[in-house]
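A single protein chain has been omitted; all remaining protein chains appear in their positions.
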Amino acid sequence: MIDSLVDITLLTLLVIHAFAIVYLRNLFAIIMLFGSFSFLSAGLFVVMDAVDVAFTEAAVGAGISTVLMLGTLALTYRRDEEKQEKQPAHKPWLPLFVVSITGAMLIYGTSDIPDFGDPQAPSQLHVGPYYLEKSLPETGVPNVVTAVLASYRGFDTLGEVTVIFTAGIAVMLLIGGRRRSTRDDAKAGDDHET
Amino acid sequence: MDLIIGHYNYWLVIIIMMAGFYTVISQGNLVKKIAGLNIFQVSVFMLYISIGNVKGGAAPIIESDISVYSNPLPHVLILTAIVVGVATTALGLALVVRIKEAYGSIEEDEIHEQDHSL
Partner (left out) sequence: MKHNLILRVVSKFLIPLIFLFALYVQFHGDFGPGGGFQAGVIFSAGLILYALVFGVKTAKQIIPPFILRCLASLGVLIYAGTGVAGLLLGGNYLEYGVLGSTQVAGQHLGILIIELGVGITVMSVMLIIFFAFAERGQPE
């Protein structure tokens, strides 16, 4: 009972956050709300018994993503400039229509999914119990998620580490140097030279 | 009524998903689009974890006195997805910085004006 109450409260707060991020135009406020959104979603993951996922989401979403967005804001707006989004030039009717149609189809599609928390749902019956029973005898590691991640599905984790490494290299290639930061500086430099 | 009690979790997650989707397709500022994309990703993760939840279960760490655990497989998939998501976000933000240096603005309309691409 308390579980579902906490669940509903966290989800409602998350919905409010999402709508505020859509509606607001001050970029700094949007980034702060995004950090808070990540943190609350980590809390939601804990309530749903996914502790490893909550750990990673809190560290990565509320930590690294927010810091990188603030860094982007510092690099793309000058110090004294107003960090606002521009006034929208188009009316939002077509995107709203597309979004409502997609949302309605998804809600209609989820009516066939088994109830939330059902222990007899098909997703809990085939591979899950195998991992839960066999991971401690076969690998000696009590944390089933680590055992599955590192041993049973080790190839996926190898691909993931390669993806992280590639992203690091790509960011280094894109903005690793100390080039001039804006076109205005470049134009001023050209004027000086001519 | 039973339908609502059994499915409210999925419906709220779909509302968050649609809010993120709307931000990506209709807002003009590039940093806001990336924030919307992240909201969309997190809501997809919540959908997967909700599917793997078991009522009355515990976290999937084997202890001798617990008998019902939540399904560990969605946790593993979502762990990989979160890390790939942060790699994508970092790369997207680096591209935003380079776009700003090349075009002088990160509003989509101004970029299209300069490029005559639309």
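Observations on the structure shown:
To keep things simple, chains are lettered A and B as they appear, and every chain counts its residues starting from 1.
Just so it is clear, a contact is a pair of C-beta atoms (placed from the backbone, for glycine too) under 8 Å apart; a residue touches a chain by one contact, two chains touch by 3 or more.
On a predicted model such as this, the values are computed, not experimentally measured, just so you know.
Checked against the full complex, the one of A:6, A:106 or A:150 touching the unshown chain is A:150. Checked against the hidden chain, the listed residues A:11, A:44, A:60 or A:132 yield one contact partner: A:60.
Considering the full assembly, B:79 is the residue among B:16, B:79 or B:106 that touches the omitted chain. Annotation for chain A: contacts to the undisplayed chain at residues 51-52, 54-56, 59-60, 63-64, 67-68, 71-72, 75, 137-143, 145-147, 149-151, 154-155, 157-158, 161-162, 164-165, 167-168, 171-172, 174-182. Against the chain not displayed here, chain B makes contact via residues 59, 61, 79, 83, 90, 93-94, 97.
Operating definition for what follows: only the chains that are shown with their structure count from here on.
In the complex of the two chains, the chain B residues touching chain A come out as 2-3, 5-23, 25-29, 31-32, 34-36, 38-39, 42-43, 45-46, 49-63, 68-76, 78-80, 82-91, 93-98, 100-104, 106-107, 109-110. Across the interface of their complex, chain B is touched by residues 7-8, 11-12, 14-15, 18-19, 21-22, 27, 30-31, 34, 37-38, 41, 44-45, 48-53, 56-57, 60-61, 64-65, 68-69, 71-73, 75-76, 85-86, 88-90, 92, 95-96, 98-100, 102-103, 106-107, 110-111, 113-119, 121, 123-124, 127-128, 131-132, 135-136, 142-145, 148-149, 153, 156-157, 160, 163-164, 166-167, 170-171, 174-175, 179-184 of chain A.
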